[in-house]
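Excluded from the complex is one protein chain; the other protein chains are retained at their positions.
Letters are used for the chains, namely A, B and C, taken in the order the chains are written, and counting of residues starts over at 1 for each.
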Amino acid sequence: MSQKPQLRVPGAPARPGEKPDFSYLKLSQAGSVDKPAVHAPVSDTEYLSKQLVRVLDDNGVAQGSWNPGLSVEKLRHGLKLMLAVRAFDDRMLKVHRQGKISFYIQCRGEEAISIAQGLALREGDMLFPSYRNQGLYFARERPVVDLMCQCLSNARDMCRGRQLPIMYHWKEKNIFSISGNLTTQVPQAVGWAMASAIKGEDHLAVTWTGEGSTAESDYHNALTFANVYQAPCIINVVNNQWAISTFQGIAGGQDSPFAARGPGYGMPGIRVDGNDFLAIYAVTEWAAERARTGGGPTLIEHVTYRASAHSTSDDPTRYRAKDEQDHFPLGDPVERLKKHLVGLGVWTQEEHDELITKLDASMVDSWQEALSYGTTEEGSSFAVDSMFDDVYKDIPDHLVAQREKLKRQLQNQ
Amino acid sequence: MSQKPQLRVPGAPARPGEKPDFSYLKLSQAGSVDKPAVHAPVSDTEYLSKQLVRVLDDNGVAQGSWNPGLSVEKLRHGLKLMLAVRAFDDRMLKVHRQGKISFYIQCRGEEAISIAQGLALREGDMLFPSYRNQGLYFARERPVVDLMCQCLSNARDMCRGRQLPIMYHWKEKNIFSISGNLTTQVPQAVGWAMASAIKGEDHLAVTWTGEGSTAESDYHNALTFANVYQAPCIINVVNNQWAISTFQGIAGGQDSPFAARGPGYGMPGIRVDGNDFLAIYAVTEWAAERARTGGGPTLIEHVTYRASAHSTSDDPTRYRAKDEQDHFPLGDPVERLKKHLVGLGVWTQEEHDELITKLDASMVDSWQEALSYGTTEEGSSFAVDSMFDDVYKDIPDHLVAQREKLKRQLQNQ
Amino acid sequence: MAKMNMVQALNSAMDVMMERDPTVIVMGQDVGYFGGVFNCTAGLQERYGEKRVFDTPISEAGIVGTAIGMGVNGLRPVAEIQFADYIYPAFDQIVSELARLRYRSAGDFTSPVTLRSPCGGGIRGGQTHSQSPEGIFTHICGIKVVMPSNPYDAKGLLIASIEDDDPVVFFEPKRLYNGPFFGNPKQPASTWASHPKGEVDEGYYSLPIGKADVVRSGSDLTIITYGTMVHVCEAVVRDNELDAEIIDLRSMLPLDIDTLVKSVDKTGRCLIVHEATRFSGFGAELSAQIQERCFWNLSAPIQRVTGWDTPYPHAFEWEYFPGPSRIIAAIEKVMRESA
Partner (left out) sequence: MAKMNMVQALNSAMDVMMERDPTVIVMGQDVGYFGGVFNCTAGLQERYGEKRVFDTPISEAGIVGTAIGMGVNGLRPVAEIQFADYIYPAFDQIVSELARLRYRSAGDFTSPVTLRSPCGGGIRGGQTHSQSPEGIFTHICGIKVVMPSNPYDAKGLLIASIEDDDPVVFFEPKRLYNGPFFGNPKQPASTWASHPKGEVDEGYYSLPIGKADVVRSGSDLTIITYGTMVHVCEAVVRDNELDAEIIDLRSMLPLDIDTLVKSVDKTGRCLIVHEATRFSGFGAELSAQIQERCFWNLSAPIQRVTGWDTPYPHAFEWEYFPGPSRIIAAIEKVMRESA
């Protein structure tokens, strides 16, 4: 211990040119963490915020009381969806490189989270995703063409050209609009859940935010209100170790896991292996049942790794050690679920490869279809008028005037 | 457990017409909570956030390892200062009733916190108080006339008439300016402490906020930054059970104590008997030594009771059970320290009464002196010019013009 | 009809709407059992239960953030921000979220939140209980900004705000809660009982947002104002027997520019009065639009009377407040320059 105060600036364990080092990660053995009763008092759940709930062991075998006992069908469906997300991401990265879309964000390495949780929740549950939860659209079966159209700001963009690529929403199937501003959706989810309780409904609100984003004020407001009103919600922190170039220590992950904020605020906090489809599914089921039966909110920290760049505007080789992902002790979520299925004898490498090929091809087809509805470069397919819609429900006079002005100018050009 | 989600709206245990009820408060026996090593790892300090550090028992005897072993002189000094604060508050309430000042806030019942902590800290430590920490000025020996002059916005007001009464500051003795906006000073204190560490100094920043105010965003930002950078600071939460009309449950105190936020964020959290001069002194010493020797921040929750109205604008009989204070299980801080001193045989009821009489008289004298420097009603003693000073270091042209305009207008009236 | 002060009128608006529409809920610091620090929500929790009227943690950002979510889930939250000076912590949720949600989701998600907040000075509140931040909010597209100047309008406009499917920031000049204020703090306090706009329908009615009120017609000069300053301007015009037209904006965004232009085109002179600080205050937008539209009919430069560009100082409250003498001086200037 130093004799004088020191400004601690938590650094990354490894930067370019250095050897990847994940020794800071505290892991638990698969199956070693007990599953408490759904309505256990918060104090009896505290250990969950410090240990790591894992079901799949290194051999792909499901272990322990958290094993959700999913049907083979469901497991295969989960794997398929994860592969679909990955195929989608790959395709979108390619078309971004071709200059077809202005921006993109992958979720590589984190697919298990959105897919397992998407499947574990009910249709009536309202989802408030971050920008890295595209998997939720797959779990709820939004045609990928629609997502592509949003990225193209074309005639079938559900945002009508207003938003950056990837900022989807889906009103019919309860997936909320994405904001560029981090964490703002988290208190909104809590408010949505409060309304659910006020109305006497049992729909949950479920939200996701990055570990870096938990530093935002809104996160605190969300945890406070969720706990005070016992809002039926699940707050997910996706700890993928990085926030653009900053390591999770800078967000406050060095001395206590993000899940530990839960008990600090008076709610359960669960730290889960974010690359373990079964574990994620199980903790989500537990939290959902708890919330749905009046037990209030749960905080879930998913320990995972951002295998991709932050976004297409980012170049992680400038700040991360080379091949860091290969050293990540929790592996790759797709590989791990695949191993489990292969181990169960219900999946083979051939089926796997075939599926990937099929998915890749279907993404190409979908992309062709999406292109047929227009592209950003060609200019918007919406009338320029539409730019003035939806600022308000009814267009006020001053916007009518601005719209007319713009139309006249475009006519004169 | 209900079968459906319910909006929980944490209520006060008792409202007007009902019997006071403090059964929700979890207490520990005096002397029963162990004192960890100053540099104990956070995980070894967690129990401190759930139990209640107490030194003075019901008989006024000091118990256990947290007994700070203060000299009789220091104890008597502490008692005297607490009584001085109380005499000051009484006088100011009276002059407010007489219409002499526009506003006032008492700290009755909470005197031990500012006095014990003020005495336990060093002169070079920078204090970032809330509006209920007037005791700090007594601990650092600001002449009360100066405080009164601030409340009168008169010629000797250190705020030059700019601020509401009680929004003092004291640059020379390191007491920061008070803002009307709650909790804003808490991240500022953390920043100050970061600067201390950056500069290689061992001055601490110490800040206070009400339990209600911990819901503000700034509180989260303060805890996050304090922990991440291991800022040498102490963050005090004064849990006086009430925030104007709302009970501490509405701020999130129902399921876990405010001190528990500390370990949640990765720093020690200590729950202390806020009416126990000795216990407060001891935990402050511990936290200060920890911070000063590189151990980073500590969160301290003081369990106390707001014996007064929120402010002179408030009427607690409209929302609190009658005589609630009399049922508060931690008693009155002045009475408790008095009992301790009397028990030690170093103080008597007569000395006590005499001191009160003397203090009351000296407050009257000070008030007379303060009045001699002007009053709010008479109008400001500062030139109207001064209103345009200090918006910027140098007055920009547009403010010069506004100042001239005002001066001309006042001349014409 | 009943005599109501502004607090009672606002209370009545919420009461009427809670009665009519089960989705209306009221939330904010101290609004529940206590009925709000200014009493505006008194009795509502008792009447509608704590699921519909509840206290919140002291977190303005949390209030707005959760209110947005409730609005998305079919409720109509009416949230109180205890003082306008304390609305800033919620600024991001208001600007980036409340105001933008409809647009960014192409109308699929909306949240009809009403934010009520007492504003303005003249109650010795010092620099953090006196501010008039409305100008800032008028720069935010996607929200409406309203400020009533009397009980009748307050009720009608608050009902309209709650019913509005767009978010509304509703500022209440707290100096007017208990009576009109004519700018002279030494005068005995006036009450709403004797003011025509203190007569308030006890039932449901609403006033359109975006319609200014010509509170006095005249031909020499147009005075555009809102909130507390409406009464100060009226008093100045009355006391000095001026032939001025006074317009109470009532809503700043959307702005009833047509009514303003009509008046200024007629009078050829324009004075803008608000309590907020001058630089980039709402008076600037008013001035800019009026000179754009009425340029050829203006016979003197548009003048602004406003708070100074300083915080609101406790001791110099009345030197800060843009009271009668400053208004008269400005009127004289306009008249002189156009003579």
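In this section, a contact is a pair of C-beta atoms (placed from the backbone, for glycine too) under 8 Å apart; a residue touches a chain by one contact, two chains touch by 3 or more.
Since this is a predicted model, take the numbers as computed values, not measurements.
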item	value
Contact set of the excluded chain (shown chains only)	A, B, C
Options A:N67, A:N133, A:S217 or A:Q325, residue touching the unrepresented chain	A:S217
Selected from B:S196, B:T246 or B:Q325 as touching the chain missing from the view	B:S196
Candidates C:G62, C:P89 or C:G198 - the one touching the absent chain	C:P89
Option from A:L56, A:I198, A:L223 or A:A243 whose C-beta touches the chain left out	A:A243
Which of C:R100, C:R116 or C:R216 contacts the chain that the document leaves out	C:R100
Absent-chain interface as seen on chain C, which is shown	61, 85, 88-89, 91-92, 95-96, 100, 103-104, 127-128, 135-136, 138-139, 141-142, 253, 277, 279-285, 287-288, 291-293, 295, 298, 300-304, 309-311
Contacts of chain B with the absent chain, listed as residue ranges	126, 158-160, 162-163, 167, 169, 171, 176-177, 179-181, 184, 186-196, 198-199, 205, 217-218, 220-222, 224-225, 228, 389-393, 396-398
Hidden partner chain, residues of chain A it touches	7, 9, 11-12, 15, 102-103, 153, 157, 159-165, 167, 179-182, 212-213, 215-218, 243-246, 250-252, 313-314, 318-319, 376, 379-380, 382, 384, 387-388, 391, 398-399, 402, 406, 409-410, 412-413
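Keep in mind that, in the parts below, only the chains that are shown with their structure count from here on.
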item	value
Geometric centre distance via CA averages, chain C-chain A, whole Å	41
Centroid spacing, where centroids are CA-atom means, of chain A and chain B in whole angstrom	42
Whole-Å separation of chain centres (CA-atom averages), chain B against chain C	35
For chain A, residues contacting two or more additional chains	193-194, 196, 198, 217-218, 220-221, 224, 228
Contacts with 2+ other chains: residues of chain C	51, 56-57, 59, 61-62, 89
